[in-house]
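Here it is, the structure, as structure tokens.
Of the protein chains in this complex, all but one are displayed in their positions.
Note that the chains take the letters A, B and C in the order they are written out, and that residue 1 is the start of every chain.
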Amino acid sequence: MGFTRDGETRSIVRDVSFTLSAGRCVAIVGESGSGKSVTARTLAGLTGAGAIVEAEELSLGDADLTAQTARSWRGIRGKRIGFIQQDALVSLDPLRPVGREIEEALRLHGWRDRSVRRRKAIELLASVDVPQPELRARQRPGELSGGLRQRALIASAIALDPEVIIADEPTTALDVTVQAQVLSLLEDAKARGASIILISHDLSVVAQLADDILVMREGEVVEQGAAAQVLGAPRHAYTQSLVDAVPSGHTRGERLAPQERTVPNLHIARPSSGVNGEPVLEARGLVKRFVSPDGRLSTAVDDVSFTLRRGETLGIVGESGSGKSTTARIALALEHADEGEVLLLGSPWSAVSESRRRPQRRRIGVVYQDPLSSFDPRWNTERILLDAIPADAGLTRRQREQRVIDLLAQVALPASVRERFPLRLSGGQRQRIAIARALATSPEIIVLDEAVSALDVSVQAQVLDLLVDLQDEYGLSYLFISHDLGVIHHLSDRVLVMKDGVVVEHGDAEQIFRAPAHPYTQELLRALPTL
Amino acid sequence: SGSVTVPSADAERVDGGTIVYAHQQEPQCLFGGWIEQAYISYQFLDNLFSLTEDGEAVPWLAEDWTVSEDGLTYTLTLKDGVEFTDGTPVDAEAVAYNFDYWVAGGNSTAAVWLGGYYESAEAVDDLTVAIHLSRPYPRFIENLTQGYFGIQSQQALETRTDEENCEQPIGSGAFVVQEWNRGENVVLVRNDEYTSWPENAEHTGPAYVEKVDWRFVADGVTRVSALRSGEADAIYDIPAIEWDGLDGEQYELHKYVTPGRPQQISFNTTREPFDDENLRKAFIFSLDRESIVDTIGHGVIPFEGNGGVSQATPGYSQKAADWYAEDIDEANRLLDEAGWTDRDGDGYRTKEGKTLEVVFPYNAGTIINADGASIFQAVQEQAKATGFKVDLIPVPPSETWAGTYSGPDSYDISAGYWTSVNAGILYINWRPSTEDDPNYANSAFYDSPELESLILAANSESDVDAQNALYGQAQEYIAEHALSFGLYDRLSTLGVNPRLRGVWQEHAQGGPTFYDAYFVE
Amino acid sequence: MGAVVVLWGAATAAFLAQMALPGDRATAILNIRTGQAQERTPDELAPIVDAYGLDHPVLVQYLDYIGGLLRGDLGTSYQQFRPVWDLIGEQLGSTLVLTLTGILLAWVLMIVWVTLTAGRGPRVRALGSAVDTVTAALPPYWLGILLLLFFGLTLRWFPVMGGSGVNGIVLPALTLAIPLAGFMGQSVRAEYERALDQPFVLSARMRGMGDLGIRLRHVLRHGSIPAVTLTGWALGATVSGAVIVEQIYSRPGIGKTLVSAVGAQDLPVVTGIVVLVAVLYVVANLLVDLVYTLIDPRLKTS
Partner (left out) sequence: MTTALPRKPAHHERTSPTRRRRRVSWSLITAIVFAALFALAAIAPGVLATDDPTAQNFADALQSPSLTHWFGTDEAGRDLYSRIVHGTRESLLIGIGAAGIALTAALVLGSIAALADRVTASIVNRIIEVAFAFPSLLLALLLVSILGPSPWTQVVAVGVSTAPGYARMVRGQILSAKNAGYVEAARALGHGWWRILGRHVLPNAIRPLVAVFTMAIGQSIVWASGLSFLGLGVAPPSSEWGALLDAGRASILQAPWLTFIPGLVILVLALTATTIGTHIQNSLEKGR
């Protein structure tokens, strides 16, 4: 199939064939943009405007799906095919109670009686393990946690017991524990006889559920076969690289991406001291409280202390809302702590005035999860980077421009990127520019808040490799925040586990992952799917 | 749009019905000194006298009048048995009270007319009123025919609040104010007990129609459309451009040229440049007023050359009206002679570096309508040819009423009209304006005892022909000294659906009269 | 509290602005009563100055006025001799009916038009927003007269002289509604198209929902939020918008009253109307906040 636009047709997905029988699960994996979602949408007849679909055969049971009209498709969607969309967190109408969304699926397929619908919706919520379903049904997505939202979406997709469930990235952006719950729900459905098409870029998720796997790359299926075979003994090099790119404890110290290591151009003096050098960032007893919407005071960060030493990586891991970002912002002195203090390179940092801090700011850089929003949309890459180069560096205009090129090279981007606007770049490229910006001030410390969470495995692999290289080269210290245990394990020297604002466990990475002391850490590790 | 259906000439009269009449402006009170107030109050207040088409005052509430030898006392005999609609009698006391009421501020325009003459009024007996004047005023009775002099119930005036008297004046007229929905209409209902029709009415007894729905429709296009759509049976003030069209469609059109001061332009004679008579003349010579008015007025608005009174006014002087015609050469000669010989880049004359500038404020949207504004622009453009730079300043209503642009320091020429039944208006407009006794109605601020005595002599002359001759002289004096010049006559126009008959314009001010009106099948 | 400040501020501003008007108030009162525009002698003016206390110091007049306001007394019209309350009360109804009908119609027009044209491919979208722009910039007089000539005179569906009758409201309300619909349409369209792009729309479709259902049940609600803001503004701007319409269709109303009161320097009426409009504005804002939370309950908390 392909898309036509302005008269020219671009083929997006080619030659995809598979058969799915009842009670089985076929998974489609592949990196971002490889055509997974397009394939999934095509199966439900919603490829999009300007789409041309060619199929030798596309059928559901005995129905020929290629012969459906717009109207008859509407009878199939929701009833025979249930679809759990990518971007689950925004796939429910934020203005309507979730119960109504589930009822809507029923209403559209002939359930006329309102009270019956209502009862059924609550049953459905209960069936996907939503606690207090009557209450939840009346709440809007914004009032629900990510996991609950995901489950509500699933409830609406399986409301009419469809024969086929298509789940497009059902667990992306969910915490491990919630991810485990969602996967078990799908498992239940499968057990009840539904066929599942699971789409994910996360091989470990796929491993749990899939019977067969299709690996896609640039619209083509490069490998197809039984799950155990594809994951265990990948035949295609691409599949192999996908498997390799998954960070975990095993991959520590190894390169994730197949690319050659690029030795970045030097502009930072290599520090004399190596790993386990002197402390560069110290936090002592940080406390931060917020007024929550209902007027109560909630403690986002509760007595958090840590020390980051030169050349090491301190990982902070924890579930959503556990206070990771708040801690990072306090460390950056972008947020004022209610109690406690932060020392930067041994001198007071949080306690001094902003004007005293300002000259020091260049020594600590930051990379956010969502780099796009941290770039002024009006600026192109060059301007963003020029703006970050300290004015007192004593460089001429020409030199500054050269420096931009160097910085781009450091993060393995071509100089041609300068002219482009971040919006027009891929996620991986954007994240690299964010890192380049952090490097522009020649910092000693970089705070990375979920800096790779939005990237898919192969791009994530490149960025993680880059971070390791930079650290090796310049002895940078990272405060690395993530909810992804694999990434933390891959990168960190030491780890801080947070829950509800409190540090529940703190110590050497290897040791924590091997023998977690705290029950919460143990639970996290248990929920972690592995290949 | 085609023609309206015209009932045959002998069509039957139907009794009753409601006349929907679309008027332009809504007054703030239903009685007062503004002509719009006079128009409406004429429907429900009776005057003492009514004016005929020939300009003669005939009995209305008053049956007869006599004037004393010295011309200082008028004795009026009232009709017997007439009652106000509140049940009180229309007697001598009530009439005398009305005179005092007007002068005391109850009707400021009536007060202006009486000012300087009126002394007192007394009830001699039930039906006889004596009015004492300080000076002879031969046209006194005629003046009383204007709507400002409608007689109201004394009891109502004395016992009710200002608000009530404003909203629902009590008279003895053919109609009674039923309700006033401000911003929309005034509903007038027939006074079934009506006994006091004027002598020049076409029938006797109560009015034929039951109601008059007197609506306020500010927009001319809307009024014309309402007439065409049949929603309005009669409309006031037909835009000149629509006249021929409506005429062709068989609507009955009425046109009344208001007597009094026409729409004229007077020169501020107290400052440069128009303190110089020759410059005033030069300005008038620059203009081809007749073709301006004919073109912009579509032949409907009459040209008026006379700067004193309009052609509908008794005592009108055609000689004064014809005094000036366009004469560019003469204008240029006078200007050169006065030393305004240089021209600036835009072609305006200058003298010693000063531009020949003429400030001309006009009251946009209130006194001067769109046609008026176009005419002034044409004047501006023609005056430009001889080198006058006329600055037209549209004055917003709030400033207009506050008199901002009416003092001697604020303009060079100004425009305006003033309705009146006779040339007596000359006195109001030309009584000298002096430091001690300013007369701001004298918009030329011209101080001439000669002119004043001419007008005063005319005012006091009881012989009509002699009086007219004197008024004529006064007008010629104004023309000769180029104090003001006429442009066009103020019109009061009506458009009536042919199935409504018997509507006429009263002759004092041209307002519609519905007393005789009736519908035909 | 904020509302009180707004009311006080508006009242004070109105008072001061009136004081700043050039020309003499007493002269204006007298001139309007006679239909003349000229200067007046002190003798002529004395009774009026006396009656309304125009010779008091400005501060005293101001305090009198504010004191009256606090007692709920807006004063008496110089021209109509009536309490300003009565005068406004009488005119307000018709203006409110006009504006509310106008706003309602504007919503209907806007919703229909945006639903028909938003997110439909480049041609239709361009047409849609061009129509928005054009209607938003339509001179009200033009539009009013056109509607009047077409629907009133040619088709005779509605009366030419609307007055305050029931079917007289349609054309005036349309005259207000069409530009407002265009104005709202411009901002709603953007929001609407943004909402059409949201993933939840796709999931509704995946449930088997048709296009119209999605537009009306899901997207519209998201798209309407900017229109609610504009509606609050439109309610407050009632007076300004209504005046031309009131003139053309010869309707009573507060707009006409205000214009003539300004012309007549009828200070109590002008200030009274300003206070009233400020009240309207405050109420409109409260309503808007309420409607916001109805449409988007998330806003309740923030």
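Everything that follows uses one rule, which is that a residue touches a chain if its C-beta (ideal position, glycine included) is under 8 Å from a C-beta of that chain, and two chains touch if they have at least 3 such contacts.
All values derive from a computational prediction rather than experimental measurement.
Looking at the complete complex, one finds that the omitted chain is in touch with A, B, C.
The omitted chain makes contact with just one of the residues B:P262, B:P397, B:G472 or B:G495: B:P397. Considering the full assembly, A:L334 is the residue among A:V116, A:A228 or A:L334 that touches the omitted chain.
Only one residue from C:V108, C:A126, C:L216 or C:L290 touches the chain missing from this view: C:A126. Of the residues in chain C, those that touch the hidden partner chain are 2, 5-7, 9-10, 13-14, 17-18, 20-22, 119-120, 126, 129-130, 133-134, 136-142, 145, 149, 186, 193, 196-199, 201-202, 205, 211, 233, 236-237, 239-240, 243-244, 247, 255, 258-259, 262, 270, 273-274, 277-278, 281-282. Across the interface with the omitted chain, chain A contributes residues 3, 6, 37, 42, 45-56, 66-70, 73, 332, 334, 357-362, 364-366, 368, 370, 373-378, 380, 387-388, 390, 420-421, 423-424, 437, 441. Considering the complete assembly, chain B touches the hidden chain via residues 220-221, 224-225, 239, 241-242, 245, 291-292, 294-296, 364-366, 370-371, 373-374, 376-378, 380-381, 384, 391-399.
To be clear about the criterion, only the chains that are shown with their structure count from here on.
Averaged Cα coordinates give chain A a centre that lies 85 Å from the centre of chain B. If each chain is reduced to the centroid of its CA atoms, chain A and chain C end up 50 Å from each other. Centre-to-centre spacing of chain B and chain C amounts to 37 Å, using the average Cα coordinate of each chain. Shared contact sites, meaning residues of chain C that touch two or more other chains, are absent. Across the complex, chain A meets chain C through its residues 41, 44, 46, 49, 73-79, 81-83, 85-87, 90-96, 101, 104-105, 108-109, 140, 142, 153, 156-157, 293-294.
For chain C in complex with chain A, the touching residues are 121, 198-200, 202-210, 213, 217-218, 221-222, 295-298, 301-302. Interface of chain C with chain B (complex): residues 21-25, 27-28, 30-41, 47, 77, 79-82, 87, 90-91, 94, 145, 148-149, 152-153, 156, 159-161, 163-164, 246-253, 256-257, 260, 262-265.
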